[in-house]
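A quick write-up on the structure given underneath.
Shown here: the complex without one of its protein chains, the others still in place.
In this document, chain identifiers A, B and C correspond to the written order of the chains, with residue numbering beginning at 1 in each.
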Amino acid sequence: MSPLSGYLLLSALLFSIGLAGALTRRNAILVLIGIELMLNAANLNFIAFWRYGPNPAALTGVMFTIFSISVAAAEAAVGLSIILAVYRHSKSINLDAMNSMKG
Amino acid sequence: MPEIIDQIFVLLKHWLMGYVPSLLKPVVSAILSVVPVLLAFPLLFAITTVLERKGLGRMQNRYGPNRVGPFGFLQPMADGIKSLTKEDIIPRTADHLVHLLAPVVIVIASFLVYAVLPIGRNMVIANLNAGVLFFFAVGSMVELSVFMAGWSSRSKYSLLGAMRAIAQMISYEIPLVLASIVVIMAAGSLSTVTIVNLQATYTGIFPHWYVFTPWGLTGFIIFMIAATAESNRCPFDLPEGESEIIAGYYIEYSGFKFALFFLGEYLGMFATSAMAITLFLGGWAAPFSFLTWIPSYVWFFAKLLALICAFIWIRGTLPRLRMDQLMNFAWKFMLPLSLINIFAAGVWHYMPAGASRWLVVTLVIAVACVLLSRGLRRNQWFHVRTYRFAS
Amino acid sequence: MTISFFIIAAITIVGTAAAMSLKNLVHCVLSLTLGLVGLALLFLLLGAQFVGFTQILVYVGAVAILAVFAIMMTRSAEPMTNLPPASFRLSGVLIAATVFAVLAWAISSATRSLPSQSSQPEVSVNQIGVALMHQFVLPLEVIGVLLTAALVGAAILAMDETGASR
Partner (left out) sequence: MSVLTESTIALSSGPVTDPGASQLLEVSMGPQHPSTHGVFRMDVSLDGEQVVKLKPVFGYLHRNHEKIAENESYLGCMPYTDRLDYICSITNNWAYALAVETLAGIKVPERAEYLRVITGELTRLQNHASLVGFLMQDMGASGTPLMYAFREREKILDLFEALTGARMMCNYMRFGGCRVDAPAGWLQQAQKVIDAFPKFLDEFESLLRTNEILMARTQGVGRVSKELAINAGLTGPMARASGVNYDLRKVDSYGIYDRFSFRVPLGEFGDVYDRYMIRLLEMRESLEILKQAMREIPAGPIMDPGTKIRGFRPKAGEAYGRIEAPKGELGFYLISDGTGNPYRFRVRPPSLINLTVLEDMCLGRNVADIVIILGSVDIVLGEVDR
């Protein structure tokens, strides 16, 4: 097994863990965490491909990861504040309770 | 000869490394670098506790510790033995694992940041390319451990304290980072070693410390205020305000775990002070070129002690702020001022050297400072009052 | 495949798996932090120093704290009692396992065509800075706008409506 495929397998595993979490849990915060985890698995892929890829000097993988981290941070901030707003409205952060779009 | 004394620790390590088989070299080298730091800073912690208690005692017309050892200087030993032998009380409803991990995390995080602090010429554990970033990244782990402590104790006071502490630390971390950006801009590097090396040059007898520029001075002041808040020291000691929420997030800790928190907190204070020295006060560099014969590490620790004394002095003088005032100060004054400071540093960089750029940059910062402080006080009506007397 | 890779990978997997399976939300966030620190260590192992530290700064210093605040504010720190039914959970795990199986098959079958160059690329913060300011200046600006929008949006969303009218 080459080093690259090790990283790829690990990243696939992390992605699946995040996916399983997002699918099996009903707590909004946990689902958000699962999504963050999937995003991070993708980041690991970027870095691994950059490191073992043919042209590391291009820095594309690193750049993509930096942007992805900032997007993830923004996503977390907005996502959590949406959860807060929903909680204030329905007094629950269980996704099953958020079945109405009416205010 | 001064050269040898200056480099004695480095030479000693080289000499010792000569006897190590090449297979073990990386491990032994790391141990030889890390262990002195692990010894030096807890020792400084011990000295500082005595110094603080004696200093505060002087300010308050009392003696401070003077029973254990000469002038009470063995007091930390007695304190250490006491806290080691004390019963470790864990609240029945506490989350045991998290309760145990919190002090460990804070101490580990506090120790990790010393990896990038150059305590002398060629004396740094790891010359990281992104050293300053490492410092702030690891420093942010402290917030997590504070939360762990506050939440796992299952006490209202500790939770209130932890929430206060986290809100305060996050708010003041932003000015802290922004204040150091001016130095990174000027040095063109995130490596602490490079930053110090750049400051360790002299024009005539005067050094090139960043604090001797308008933006550097502003940055230094912002950094120190934010550092006071980051390390929960007076007047920003709300998270542990003993008259309000007793001891804040570590109210339910006793014995050795409490001592660990204490240690972690002081190590954090030393680390931020050391970072301020590294960024603004020339690190281990001597203040005048004719004083370079004094070893570099002596200068570093002298500057560190000076900053610690300033902390103690402030603690002995000022009352504590309130939460909303603290937040207002961080977001309405510190943050905009540090942003303007970055702008001023940019102006400095692109203007030709001379009196004109001194004037322009000083003016920019002074105007910003005045306007922001007026804005901060706009909705507040406090003033020194005069009193009337009944006839 | 060094030994450090396996140790760090184990930490990461344990942390993230615990984050997705523990009952207490605060424990979930704390173990997620462990997993993300492991991920940051992997980045360091791959030679991406800047990204690794940024990862710690953003995830441990900001996202984890934010999640913790959200948990405290929504009063969900108690262990969850009403878990979804077992069939629901099982189907979720099955889907994830299938996805992993497919990905793993794809990776293992593509191993031969994967590049295996292993010279450590030297990348300094300087280079990243220069690249950000020249090659990637447009994405950087967009990210700046995005972050500002997210900051304002999050603040407005989280603002107490009743508090504003009070």
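One rule holds in what follows: a contact is a pair of C-beta atoms (placed from the backbone, for glycine too) under 8 Å apart; a residue touches a chain by one contact, two chains touch by 3 or more.
Nothing here was measured: the structure is a model prediction, and the numbers come from that model.
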| item | value |
| --- | --- |
| Residue of B:Lys86, B:His208 or B:Arg320 in touch with the missing chain, whole complex considered | B:Arg320 |
| Where the missing chain touches chain B, by residue | 56, 59-62, 93, 151, 154-157, 159-160, 163, 167, 170-171, 234-235, 237-238, 241-246, 315-325, 327, 331, 380-385, 387-390 |
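Please note the rule applied: only the chains that are shown with their structure count from here on.
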| item | value |
| --- | --- |
| Inter-centroid spacing, chain C versus chain A (mean Cα positions, whole Å) | 5 |
| Chain centre separation in whole Å, for chain C relative to chain B (CA means) | 29 |
| Sequence positions of chain B contacting 2 or more other chains | none |
| Per-residue overlap in chain A, given as positions that touch at least 2 other chains | none |
| Chain C contact footprint on chain A (complex, rising order) | 1-10, 12-21, 23-27, 29-30, 32-34, 36-37, 40, 43-44, 47-48, 50-54, 56-57, 59, 62-63, 65-67, 69-78, 80-85, 87-88, 93-94, 96 |
| Of all residues in chain B, those that touch chain C in their complex | 95, 98, 128-130, 133-134, 136-138, 140-141, 143-144, 147-148, 151, 159, 163, 166, 170, 173, 188-190 |
| In the complex with chain B, residue positions of chain C that touch it | 26-27, 30, 33, 49-50, 53-54, 56-57, 60-62, 64-65, 68-69, 72, 77, 124-126 |
